[in-house]
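The complex is shown incomplete by one protein chain, all other protein chains being positioned as in the whole.
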Amino acid sequence: MEKRLTGRIAPERICLLKTPRPPEGAVERFLAISDPTGLTSDAMDELGIASGVIGASVLKPTIPGTTMVGPALTVRNVLQRIDPLEGARKHVNRMAEFEAHNLASPGDVLVIQGVAHMSNMGGISALTGKRQGEAGAIVMGGIRDIAHSRVVGYPLWANEVSPVTGKWRLETVEINGTVQIGEVRVEPGDLVVADDSGVCFIPRDYILEVLELVEKKAKAEDVRCKAIVGGAAVPDISPSTYGEKEE
Amino acid sequence: MEKRLTGRIAPERICLLKTPRPPEGAVERFLAISDPTGLTSDAMDELGIASGVIGASVLKPTIPGTTMVGPALTVRNVLQRIDPLEGARKHVNRMAEFEAHNLASPGDVLVIQGVAHMSNMGGISALTGKRQGEAGAIVMGGIRDIAHSRVVGYPLWANEVSPVTGKWRLETVEINGTVQIGEVRVEPGDLVVADDSGVCFIPRDYILEVLELVEKKAKAEDVRCKAIVGGAAVPDISPSTYGEKEE
Amino acid sequence: MEKRLTGRIAPERICLLKTPRPPEGAVERFLAISDPTGLTSDAMDELGIASGVIGASVLKPTIPGTTMVGPALTVRNVLQRIDPLEGARKHVNRMAEFEAHNLASPGDVLVIQGVAHMSNMGGISALTGKRQGEAGAIVMGGIRDIAHSRVVGYPLWANEVSPVTGKWRLETVEINGTVQIGEVRVEPGDLVVADDSGVCFIPRDYILEVLELVEKKAKAEDVRCKAIVGGAAVPDISPSTYGEKEE
Amino acid sequence: MEKRLTGRIAPERICLLKTPRPPEGAVERFLAISDPTGLTSDAMDELGIASGVIGASVLKPTIPGTTMVGPALTVRNVLQRIDPLEGARKHVNRMAEFEAHNLASPGDVLVIQGVAHMSNMGGISALTGKRQGEAGAIVMGGIRDIAHSRVVGYPLWANEVSPVTGKWRLETVEINGTVQIGEVRVEPGDLVVADDSGVCFIPRDYILEVLELVEKKAKAEDVRCKAIVGGAAVPDISPSTYGEKEE
Amino acid sequence: MEKRLTGRIAPERICLLKTPRPPEGAVERFLAISDPTGLTSDAMDELGIASGVIGASVLKPTIPGTTMVGPALTVRNVLQRIDPLEGARKHVNRMAEFEAHNLASPGDVLVIQGVAHMSNMGGISALTGKRQGEAGAIVMGGIRDIAHSRVVGYPLWANEVSPVTGKWRLETVEINGTVQIGEVRVEPGDLVVADDSGVCFIPRDYILEVLELVEKKAKAEDVRCKAIVGGAAVPDISPSTYGEKEE
Partner (left out) sequence: MEKRLTGRIAPERICLLKTPRPPEGAVERFLAISDPTGLTSDAMDELGIASGVIGASVLKPTIPGTTMVGPALTVRNVLQRIDPLEGARKHVNRMAEFEAHNLASPGDVLVIQGVAHMSNMGGISALTGKRQGEAGAIVMGGIRDIAHSRVVGYPLWANEVSPVTGKWRLETVEINGTVQIGEVRVEPGDLVVADDSGVCFIPRDYILEVLELVEKKAKAEDVRCKAIVGGAAVPDISPSTYGEKEE
């Protein structure tokens, strides 16, 4: 059965109706790692996967303490070119992240290349995303209605917060195309891993390879933490779990 | 009976002894809206009221989860021109936000055009503001003694935090005059509406007009939220509560 | 008995094996002051001690509500010059803040002149610092594994958060030498006083002098707070506790 | 005859093979105005054309003293996602502004939504643009080989200069589509007017209307300048040429 | 005879009709020093005059190679609060730097605390200032019509350049009052000394004292330069002209 569209964006601007699924079980296994972004970033480094991480001082979490993992459903917004007060009078609304909610599969993460100094996602949108089963969203640009999205339990990592609506200021021009989030290029289906330290974007083809190295590192870290708590002298805390050569 | 002044600032630099009152009941009605800055900003847009909103990534709340509404009692600070260490030795204190506390009516919001990289309001000042019945303060510039102001329950939205005192570094040069807060011009009596998403400044003459549109929008949003929770398909979630044309 | 070193940094790059101790009881007395950085900054101003304070909007606390006081154990990091992906493949780890943990006396505060856009301290390092009895750390540069360091109760004030490791990106080039933290020059043994408003660095020779003035000011503030709570009129709230001339 | 393409970008990513031409004579008439961006910006303001101007402290001219006018031929670049050193070894060049040069009509202005911290146009590219008869280029992002482009007389307005190539760091993803230059949305065929004060982007449909108002204002300014030079008292310098109401 | 005003600003907002004159001959003597801002800043340091200098990377000269000296005629601008497009339609012009030109004595320097992201002085204004015999202007905020002001030989030091007019965006609220230029507080009659390295603001009461020390230092530097050119060994180039203790 074909998906009914919202009509908020032209169908030809939707590159993929369904975000590619991550390998079975991968999301759950990443979620089982505590504080996963550090190890994920390390694994990507060691596997030679460049330019895929943004720190939490840029993309700030709205619900600290949350870990979020899921495939990227991408949205690209650009400015409208209109006096926003005229746009507001005429109700020229060109935001279409609702189409992304409409297309979302459970577990998807909205990844929005947004416009600065205005909201690219508000509270009703967060509520809708939650109901659709999304894991949450990443927004390079502003968001609003923070209290609302916290109440409904829809976590966002965003670089700005502003009450100013994007409705008559921006236009959604593409869904599930390539986006650039800060200095990271993200494709639909790339795996988003986010926590209090920041956000990693794993290219789709490397998800399992990264995951396996992350799990290996997590085990090594557990051993090391136990040694530390158990009183090992600092010079005896092997640097090996840091992944050095002698490992 | 005439108000006794503190003498911290020359009387001719106090433009108004009493901040203009907002329309009866307006503050309470705004406080009844949850997360009000988004809808307030939208209403201002639609009514053609320009340049009145600052996001929470600029003016950051010290007590997240708080909503604050009240008329602006304005304070303008500028740098002293003195070596601060010499000022400290000689105790040349030219801060006068205490005069604003002295003049405050219950419910007023101090709106301080402050000086960067130093504190324009500390803990004792926050305690005094609380006792005077103020709703809280907006400070473009630094503040300090955050833990103290949190304990006494006096919320601030400020763009900087610094332990460095303004006492021998700045001078309060005007109370209840025009101030410029970021890129917003604020007059005494303008209504401040602040929450976790940011701060709106409604010009005094438009308070009721904005309020009525905000209340209308809040009702429409409630209907829409219920539809979403109730399972309406995304294409059927009418965009009308977003205020579009077909509304 | 000589301290066994970790070998992560050449011994000649460790300027002092043991951080100078603060005057007996000084740490406890500072900790007894609530919200101490404001008064500490004021006391430094009045005693003519320049350039020693950084606000919490620059060095942001990971565990709000915490006060931390202790002598500085300094670490200086600089960039490696290598392609980080090549460094990761070859496991060229040149971080040596573990040597600082190794040398730390209970109560020390690691003060790291770090490298931007990467982590200069992670969760295992925080755990190790905690076990060694450190009070916490100040990092100009990024940190990661925020959730982990929160869980183990090791507070950090840092200006950036990023999952990206410094292991193959930076090199620790000096321990217990002079560091520059933002626009403050810090020597080992300087006393760090940190809270939600920011961080003060008191030069070692002035610790007691500052402390005594802070305690005197804290008492005066208590008196003043009681007067305020007790209902004194604002013009009667003597400005003297602000330390002005008439005091 | 069909244009032969360079093959550097997929043909379906070229939205228009030929940039729409401005009204006959419009370019020359704009060029006849000295210092045209100020009056152009004023005319756009008065005609209600929003958000179309960027100052020269953002887009800095490489050849001060030049005025450039011409229709926008747009190029959009995004980051590649690859380790640039690996890209360089493998020579993975995805820049395609040469296709824009190939398609350029005489007088066109390349308007590049580029990538930061790297070059989006170098000296050989500037030479090619010059030979193709382009008026010059606007680049939001870095450029390089400044001395070369100055020698060949190809003016650029750019916000960054860097020797670092974009060849293995960026990818050209669209030609003659919509671009966002700072906070201005630009369509192919919009008229670019640039001088030492900055850059105006006039939407295609308003070129003549803006031009006529600019010419009217320029005449009024001439009259006013003569009055000033002739010794008119300042209060008698009619504010009317500023375009006020009494005009 | 009383000065006829322009009526662009209310007379009560003009604090002084005539800028205080600097000591006889002081301007000429400063102009006789080549590159005077370095020595002026040094003299202010040594005389204990704080916070009076801004570098040329903030306030950039429009005509490099120029030295400008003269007393400050101050202007303070703040934002209007109106939709600028509506302001443009209605021609609501509230700029009044022309009143400052009207009041200027020959040799005055306009010092404008302007508004960011728009022009606070254009070409016709520069022409008027030139004709009035002003030395030039300092603008914290944008300026425009750079080519025009260069042609008429009216130098400006400004921190932004933008074609966007301030006419319907800002309001001049005070002339010859206190202004804050970056982190320097300037009073009317303070002496402005500007060159390619930046701008110094000497408080009026210290002009001669600073001048005498500057002249003494300039002589010492001449001696030293001759020694260097003459081949003195570097260790023999006495550091005394740097003003050190042994001097």
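Think of it as A, B, C, D and E in the order they're written, each chain with its own count starting at 1.
Note that contacts are C-beta pairs under 8 Å (C-beta built on N, C-alpha and C of every residue); 3 or more make two chains touch, one makes a residue touch a chain.
This one's a predicted model, so the numbers in the text were calculated from it and none came from an experiment.
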(message) For the chain that was dropped from the view, give me its touching partners among the shown chains.
(response) B, C, D, E
(request) Can you work out which residue in D:Pro22, D:Gly123 or D:Gly136 touches the chain that's missing from view? (result) D:Gly123
(request) Give the residue, chosen from C:Ile63, C:Val92 or C:Val173, that touches the chain omitted from the document. (result) C:Val173
(message) Tell me which of D:Leu31, D:Leu47, D:Ala88 or D:Ala218 is the one touching the absent chain.
(response) D:Ala88
(request) Since one chain isn't shown, list which residues of chain B touch it in the complete complex. (result) 83, 85-86
(message) Suppose we count only contacts with the excluded chain; which residues of chain D make the list?
(response) 4-8, 84-85, 88-91, 93, 98-99, 101-102, 117, 119, 122-124, 127-128, 131-132, 142, 144-148, 159-165, 167-168
(message) Could you pull out which residues of chain C are in touch with the chain that's been left out?
(response) 48, 50-52, 78-84, 86, 116, 173, 178, 180, 183-185, 203
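Everything that follows uses one rule, which is that only the chains that are shown with their structure count from here on.
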(message) Just to be sure I understand: going only through chains that touch, what's the smallest number of steps from chain D to chain E?
(response) 1
(message) By mean C-alpha position, what chain is farthest away from chain C?
(response) D
(message) For the interfaces A-E and A-D, which has the higher count of C-beta pairs in contact?
(response) A-D
(message) Taking each chain's centre as the mean of its CA atoms, which one is most distant from chain A?
(response) E
(message) Which of B-E, A-E or A-C has the same interface as D-E, meaning more than half of the contact pairs match by residue number?
(response) A-C
(request) Since chain B and chain C are copies that touch, just let me know if over half of their interface numbering is common to both, same, or not, different. (result) different
(request) Between chain C and chain D, tell me the centre distance in angstrom, where each centre is the average of that chain's C-alpha atoms. (result) 49
(request) Compute the distance, rounded to whole Å, between the mean C-alpha positions of chain C and chain E. (result) 41
(message) Report the inter-centroid distance (CA atoms only) between chain A and chain B in whole Å.
(response) 32
(message) Give the residues of chain A touching no fewer than two other chains, as numbers and ranges.
(response) 48, 50, 83-86
(request) Specify the contact topology among the chains shown, as one of line, ring, star, complete or other. (result) other
